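Left out: one protein chain. Kept in place: all the others.
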Amino acid sequence: MNALPALVLLPILGGGVAWVAGRIRPVPTPASRDAAWWVVLATLVMETLLLALVTFGHQPHAGPWLAHFSMPWLPAMGIAVRLDMDGLSLSLIWLSLVLCFPCVFLSTRQVTVNAGAFHFLFLATLTGVIGTFLATDLFLFFFFWELMLVPMFVLIATWGHEDRQRAAMTFFMFTQGSGLLMLVSILGLVMAHYRTTGVLTFDYVTLSRTPLSPALSMLLMVGFFMAFAVKLPVVPVHVWLPAAHTQAPTAASVLLAGILLKTGGYGMIRFNVMLFPDAASRFAPIAMGLGVAGILYGAWLSFAQDDVKRLIAYSSVSHMGFVLLGIFCGSRMGMQGAIMQMLAHGLSTAALFLIAGAIQDRLHTRDMRRIGGLWAAMPRLSSAGVFFAVAALGMPGLGNFTGEFLVLLAAWHVSPPLATVAAAGLVPAAMYALRMVNRIFLAAPRAGLRPGPDLPARQMAVLACVMALVVMLGLYPQPFMTFSLPLPVADMTGGEDGAP
Amino acid sequence: MPAFSFNDTLVLAATMFSVGLAGVLVRRNMVFMLMSLDIMLNAAALVFVAAGARWHDATGQVMFVLILALAAVETAVGLAIILRLHAHGRPTLDADAGNLLEG
């Protein structure tokens, strides 16, 4: 019995049940909405238990992967359902699940229109994400990559805020277009492999040994890179992100910022740096330059925003610049820094989006010029907001700093001036974070603003758990760092059917 | 001893198919279009039967039965749509009048 397919399928099945549960009564009532919510919660709990089983249970499976599953799908084309788990995918799946809980506790219960469908789409996205993190068959990977896109599009377009159609459309066009580039690259790689060896396969491990000419490998890598760069996002193609993050409903913003962006980073690690090491190292100067540009540009634009969610969205662009920089440093240290940054950014930014969503639910505005003085009215929410803002500005001892420091150190090994410029990005980081704090939380109260009730103690407890995780990532990251490294390609061949 | 050679059958089938296709393309009356479609299907079925006889294989006849069922279903569904449209207050049988899906 293998847990990996269950891990992938459980969310979407649970989502289906939630949909049905939400529609049992012809007229939706609060009870049926809650039924859907409870089903989602139960699904997440089961998923977590399953993941804990995979993580801590010692399986008899021998091989380099933590867990492995393989089943033929379309044997004629060499396509198989191949799921593999290493430290990187495991830690990112944990991140996804950990983020779903605050999301479900704080936000999705507020959805009143067609709650069942909302929950189904939410879990379908989760399935797509988990599948993306696990798939080692390129075709399957592409399938999951597209799978997580569609529900997210519907979530934004249906439950989003005022300008949702346009935002959803931009999001879809960018990710879909770049996904097609990736498909072309995948097919190119498969064909190149077929030409040289006569074996038609989409298997990651087999394809990683394809002999490629430098020009072709660069071309294919850039195709992959484009898809991941859009998702990460890297600066010239980040345009979809602020709109999508701002217009999405809170839960979708959290999924987008917390998890979907990480699929870009994951893809870069697994399908750029590890699949095309030579091309990646030749491409590294450009990628690192883009990363530094992203750090500065994102922070700079974040500083100019008046919309809370847009500010947080641009800060994501800035943080993801560090991830890009770290991945292409070409050293283990940079890779670890990038992974730490992904984990910490997932937690802190997701929490910020939750807080922004809570503010919007209560005050019905996201405009910082109209919000103020929340500390007196909502001390719990405000203290959480200040905490995560401080985490976002890179306070040592909190998670983001660990990642940023490792990335900067790795970058300094490569090029000190570049690292200095990247480090200078920490100054505008302080500016946007503190500007937000001083506009919303620690600010004079505005006239005509009626603050709602504070966060209930239960929701605060959930946020407190996230805070504890951020502190842990900041002060004791060692277990996560040793644990979350990707499996090197050279070690992958020991699997049962790794070699053809 | 076959009454027709295989080639003759193919010619007949091709003629039937062409007649049917011409009927579909030229007629605007939906009932006639359905009839023409049936002629095309029968042409295809005829090829199957002839090929089955030629190579002594029962699969051709199986396919013929399948096509028969398909033709019946297709005619039934098509006529049902026509009746439905009629009931919705569109008394024409002109296929070109239905190019805007406005109900």
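Lettered A and B in written order, each chain numbered from 1.
In the analysis below, contacts are C-beta pairs under 8 Å (C-beta built on N, C-alpha and C of every residue); 3 or more make two chains touch, one makes a residue touch a chain.
The rule we apply is simple: contacts and distances are computed from a predicted model.
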- Item | Per UniProt record, name of the chain withheld from view ["ATP synthase subunit a", "NADH-quinone oxidoreductase subunit L", "ABC transporter permease" or "Aminomethyltransferase"] | "NADH-quinone oxidoreductase subunit L"
- Message: With the missing chain put back, one of A:P214, A:P416 or A:G452 would touch it. Which one?
- Response: A:P416
- In subunit B, positions touching the absent partner: 21, 24-26, 28, 33, 95-96, 98-101
- Task: Kindly note down the residues of subunit A that lie in touch with the hidden chain.
- Result: 239, 300-301, 303-305, 331-333, 336, 373, 375, 379-380, 383, 390, 395-397, 402, 405-406, 408-409, 412-413, 416, 419-420, 423-424, 426-427, 430-431, 434-435, 438, 442-445, 475-478, 481
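In this text, only the chains that are shown with their structure count from here on.
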- Give, as an integer number of Å, the spacing between the C-alpha centres of subunit B and subunit A. 54
